[in-house]
Each structure stands twice: as C-alpha cells, then as structure tokens.
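Missing here: one protein chain of the complex. Every other protein chain is in place.
In order of appearance the chains are A, B and C, and numbering begins at 1 in each one.
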Amino acid sequence: MCNQLTIQQVKDMLLHIADVLIQKEDELGEIDRHIGDGDHGTGMATGARAIQKELKEQESTSVNQVFRQSGIAMMESMGGASGVLFSSLFLALGKIEPEAPEIDVASFSDGVSQAVKDIKIRGRAGLGDKTMLDALEPASVALIENKNSTFVEALAAAKSAAQQGVENTKGYVAKFGRAKFLGERSLGYQDPGATSIAMIINEMYQFVKEEFK
Amino acid sequence: MCNQLTIQQVKDMLLHIADVLIQKEDELGEIDRHIGDGDHGTGMATGARAIQKELKEQESTSVNQVFRQSGIAMMESMGGASGVLFSSLFLALGKIEPEAPEIDVASFSDGVSQAVKDIKIRGRAGLGDKTMLDALEPASVALIENKNSTFVEALAAAKSAAQQGVENTKGYVAKFGRAKFLGERSLGYQDPGATSIAMIINEMYQFVKEEFK
Amino acid sequence: MKKILNQRETIITDMLKGFVKAEKDHIAVSKENDRVLYRKEKQEGKVGIVIGGGSGHEPLFFGLLGKNLADAVAVGNVFAAPTPQTVLAAIHEANQGEGVICLFGNYAGDVLNFDLAKEMADTEGIAVVNLAVSDDIASAPKEYQVDRRGIAGDLFVIKEVAAAAAKGYSLERCQRIAQECNQRTYSIGVGIKSGTNPLNGKPSFILNDDEIEYGLGIHGEPGIEKMPIVSAKDLIKKMYLALDQEIKAYVEKEVIVCVNGLGSTTLMELYIITNELIDLLENKGFLVMDTVVGNFCTTQEMAGFSLTVQILTEELKELYQMEATSPHYFHKEGY
Partner (left out) sequence: MKKILNQRETIITDMLKGFVKAEKDHIAVSKENDRVLYRKEKQEGKVGIVIGGGSGHEPLFFGLLGKNLADAVAVGNVFAAPTPQTVLAAIHEANQGEGVICLFGNYAGDVLNFDLAKEMADTEGIAVVNLAVSDDIASAPKEYQVDRRGIAGDLFVIKEVAAAAAKGYSLERCQRIAQECNQRTYSIGVGIKSGTNPLNGKPSFILNDDEIEYGLGIHGEPGIEKMPIVSAKDLIKKMYLALDQEIKAYVEKEVIVCVNGLGSTTLMELYIITNELIDLLENKGFLVMDTVVGNFCTTQEMAGFSLTVQILTEELKELYQMEATSPHYFHKEGY
C-alpha cells in the first residue's frame, strides 16, 4: 500500500479542509463568541477561500509549494491572531527539505513539529495556555510516535490526540489571545483555535482514509 | 343653587385636572406615538406639574390670576407646540374683564371663545385640520349655547361636544403639527391635542358635578 | 429601556452640566435661563446667531456653539421646542446690538415658540429674524417647500449663516442668505430601528425585522411609507432619485453633501452609503465640493440616516469654506 501524498493529493486534501472550514464558519464563530470576539469562524473561512483561490489558480511544482501557497494565502487574507499562527502551520510544512513532489509520514511529522516550534516562538504561548497549541502539540507528538506507520494510522492517532487536547482546553484558564483577559471566566469553554486545529487534522485523517482505502 | 366658581374652587379644579393629566401621561404619549413624536403625554404632565407647583406656592387674588398663573406655568415649562397652545387656553381665561374673585358660566364661556380665537391666530389652524381645535371649538360653541345654564349643564354639553370632536379627528387628515407630514397615513388616528382638551373639559365637568351636587 | 442616567427629571440639566464642564473654557450657562448656553468669546459688532430646538438630537444643537458658528443655544425638553422665555434668554446672550437671527427646524412647536420670543424681543427693541429650516423633501412636495420639516440640513444652514454673521454682514443680508441657503438644501432620511425616548422608555415606532421607514422625521414621526429593507445600492438610488427631482433643474452643479447618522447606524454603513451617493451625484454631472459624514442630527439611538445635498452659489461656497470650530463640528480647508 502506498504511503505518500502526491502534489495533487495534498492539493485535494487542502481543498477539502478548506471546504469543511467554510462549512464550519458559524460553529467556530459561536465558540469564539463565548470567550473571544466571535470572528474565528469568519477568519478561518476567509483563509480557506483564499487557499481555494490560490490552489485553483496556481500551478505547484512540489508538495512544499502547495503548503507554502496555502500558508501565504492565509497570511495575506486573514489577519488577526489566527492569520499569522495558522499560516505558520502550513509555512512550516512548506519548509521541509528537500522540495519534493510527494511527502511521507516522517517528513509530514517533522513539518508539524517545526510548526509547533514556530508558533511557540511567534505567540510565546505554551501547553496549557488554552490556545491552538493545546491541540497541535499533542497531535505533533502522536505523529512523531507514528513516524513509521501509515498516514492513516498516524493521522488517526494525531486526530484523537488533538481532540483530547481540545477537551483539555475547557479546563484551562486562558493566558494568551483575547480570552486571556477573562481569567477564571474562560473555564469551561473550549479554545476556538484548538478546535480548528482538531478539525483540520480530523479532515486530513478523513481524507487519507478515503484516499488509501 | 350656587353657579359661580370661587378662587379656591378654580384652584382645586385646576389641581384636579393636573392630577389627571399626570396620570394620563402614558395614554396621551401612546396616542402621539401613532401620528406624532410620542411626547404629548410628557409635555402635558410637565405643564401639569408646573401648575401644581405654582398654585400651591403662590397666592391668588382673583380667578383670572389663577388662570394666568396656570397658563404662564405651562408656557414656561412645557415648550413644544402644546406649551404655547394649551397655555393660550388658560391665558385667555385669565384675560376676562374684570378681574374678579369668582367666575360664572357666561364669563367662562367667553374666555374659552377667546382662547379659540387666540389659538387660531397663533397656530393658523382651523376646524377639521386635526388639532386640539377640533375638540376646543365645538366645546366652546356648546358653552356659549349654555351661557345661561348651570356650570354642570354647560360643561356636560361642552364635554360631549369635545368628545365628539376627538372622534371626528380620526376621520381628518392632519394639516398642522407633526402629523401634517403624514398625509393620508394620519387617517384613523385621533389627535393627541384634541384628546387632552376633551380630557381637561371632562375633568372640569366631573369637578363641578361633585362641587355642585 | 437601558440608558445610563440618574432620574429622568434631571436628564436635560445633567447633560448640559456635563457639556459645560467638558467645554468650560469656551461655553457657559446663561444667568437668565439655565436652558440657555452661550459661547464666551464674543466677536464685536456682529449679528448674533441663536440656534435651538428640542433635546434628544445631540450633538444638535448645543454642539454647534463655537467660532464662526452659533453664539447661543435655546434647549428644549426631549423632542419639544424650547419655551419662549428660553429662546428670549438666548436672544439676549447672542445680541450685540446688530440684531439676532434664530435658526431652528420647521416644526409647529418651534415656530410657535420662536415667534413668541421674537415678539417679546421686538418689544425690547431687539431686531430678530426667525428662519425655520425646511430641508426634508419627504415631508411635503416642492410647491410647499417652506412647509417641509427641518432635519440634518440644519447643519449647512447654521454653518453658512453663522459664517455670514462672522463676516460682519448685516441682519438683512444674513436673512437673505439664510433663506437662499435653506431653499437650496434638500434632505431625505430613512429609519431602520427606532430609538427610545428617555423620558418614557418607549420606542417611537415599531418596524418588522425586514422593514424600514422611508422618509421619516427626526422625532420618529412616521414617514412616506414602510418598505422592505434593500441593499445600500438600491436604497441610495431610490433616495437619490427623489433628491434629483429637486436639484436637477439648477444650473449650478457644485454641491456639498452630508451623510448624517441618526444614532446607532455605524460609520461603516455611513461610508458605504457615501460611496453610493457620491457615485450617483457625479454620474449626474454634479461636482461634490465637500462631504461630511457622521452623527450631527440624531434621534436618540435610532438606526437610520439622512442624505443632504446643498446646491452652492459662489457666495454660499465662500461662506461654507470659512473656518469654523465647535465641540462637535468643525470645518477647515486643507489638513
């Protein structure tokens, strides 16, 4: 069984994720409304539309380029905290050496680890601060642990880890982002950014499951 | 049976009217909301409170003075269209010659006729223009017709005429005041100023009925 | 009603106190009447400018007390014209021996009270001219222009007449300018959601979620018709067409424009509206010399807006361009 994603597959996967984010606009907005300013859904949907436009209009000669194009599309269209931070995820995946027409689980996992590092440097947040990192970091750990498994297995583990991470954010007091000003009042609510991360990873999993079945 | 109102009786009558206008604030406001700006109740209540303050604090040496004090209190406190026009009613009653410690039906009726004239000059409106005049003018006619009757009889006739006048305003298109801009849309609604006039005359009637029973 | 106030009996007094404290160096309360505020700095030998009307439309009227603007303001109760005594006191504060011009919106209450005040001032030998602004084209047809009610057009009339007074023009000339400037000023408004009268906590009108009131007055008086809410483009086109009927015949093509918010319509919407309006005017060959956008004449927290267009003459243009400064309106060429 094949265990690499081609340029076209990565494109299709990102287009699929974008579709789902656009569908989930209201749901994500609702979550942000409780502890933030209610625009997380709109932000992600804006980024998703920019990805779709970019990937449909532009050719890509490597998997890295697909990720970079997506990251730049998000950064240039979204703004807000998530514009910088979510684009960091895809930009990190775009930086994997060497430029290649496909990507395997190990490279993908390294890319996500790099994204965790970049996001920590940019945003200065850490695990337990009730941010997207609470979903992304456990997902990244699960991916590294499954470096040598299939995409389906690795993403299944990552997906569960991310979902658990979202669950955990309900018990955290926010220290970064808009919710940090809420103190104890942020308890009980899940973090919107973490929710998006879990969604994205879940859709990656759904995509590879279909693709490799 | 006595058929004159003394200084004290006129004072009591005006204080009673003021009480009722204050109670009816919301009702009058509601009527003004349909075709005007909704403040007629507040305006009349403001004038009523000013009358109460004035009459309770100041001595009066003639019936005329009581009316004048009330008119000035309204004019200085209310503002708006009704501030000028309703004070005209009481100021006209204050102008009856000679200054006297009591007032009979004939003088009272003459005073009201004078008020109708003054209000017409000031406001340039006439019968059928959907204003307070549609209640005041028929009331004035009824009073003159009953010049030689008792206060109770004369005011009973005036009250009915005024009420009929209010009813009639529903069928008129407004030509003066805020409702004039409404055109046909003012049809079906009664005029707030006319409603106040009918209320005032009705309370005069209720007062004399009690007083002379 | 959710408003931040103390007792409803003192809202006007509390508001005026706050305003005078905020503007303490420039504005004071009249000793004769506490519903009258005046500008402390006097410019000698000019016609006095009195403005006024009911409260509830802030920043109109008191927000226009200022340099080359109004000298005194007569403040009424909420949505009720000031009393004759109040107007007279404002006339006293503004009078410097050259006569006084009073500018107010054309409503029965204002006309009645200002007319009475003028009569009282006449007996004191003070020359007073009253001008009722009548810019709202929705309120009466062209043939009855002087019967129209006054809405946001107040702003341009006050600006220009006050400039004429500041230039030292005579009372007669100021009056002629006031008439001309009023005649050349056309507005139309729509209501989207009612404000509440702070005295009784009641909305002025009720609209369905998809309805707007076309042509309404600034006291929440009903307008021409209720209509379904449409896009900014379609709504402004409809309003513009009504304005165009009034302005198309002029040979002068230079105009000034005001997009006025009634209270809670956002500046974002007002600029979206501005974008449509200016396009339409320019397409019809008008030259928009200046545009002001903001809340000048409000109806409490009503959602809605009005469009005002004034057809300039050379004289009006010069007056409009004069520098002017007040707490809530200013004009400065080139910044």
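Just so we're on the same page, a residue touches a chain if its C-beta (ideal position, glycine included) is under 8 Å from a C-beta of that chain, and two chains touch if they have at least 3 such contacts.
These figures come from a predicted structure and were not determined experimentally.
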item: Shown chains that the omitted chain touches within the full complex; value: A, C
item: Per the touch definition above, residue among A:Val84, A:Ala106, A:Leu127 or A:Leu187 touching the missing chain; value: A:Val84
item: Touching the absent chain when the full complex is considered, from C:Gly66, C:Gly153 or C:Pro203; value: C:Gly66
item: Omitted-chain contact residue, chosen from C:Gln145, C:Gln179 or C:Thr291; value: C:Thr291
item: Residue ranges of chain C at the interface with the undisplayed chain; value: 2-6, 11, 14-19, 21-23, 25-26, 41, 55-56, 58-59, 63, 66-67, 192-193, 195, 198, 209, 212, 229, 231-233, 235, 259, 263-276, 278-279, 288, 291-295, 298, 300-301, 303, 305, 325-328, 330, 332, 334-335
item: Where the unshown chain meets chain A, residue by residue; value: 25-26, 29, 33, 35-39, 41-43, 46, 75-85, 122-123, 176-182, 185
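Going forward, only the chains that are shown with their structure count from here on.
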item: Overall pattern in which the protein chains touch one another (line/ring/star/complete/other); value: other
item: Rounded Å distance between chain B and chain C, as computed from the means of their C-alpha atoms; value: 32
item: Two or more partner chains touched - positions in chain A; value: none
item: Residues of chain C whose C-beta touches two or more other chains; value: none
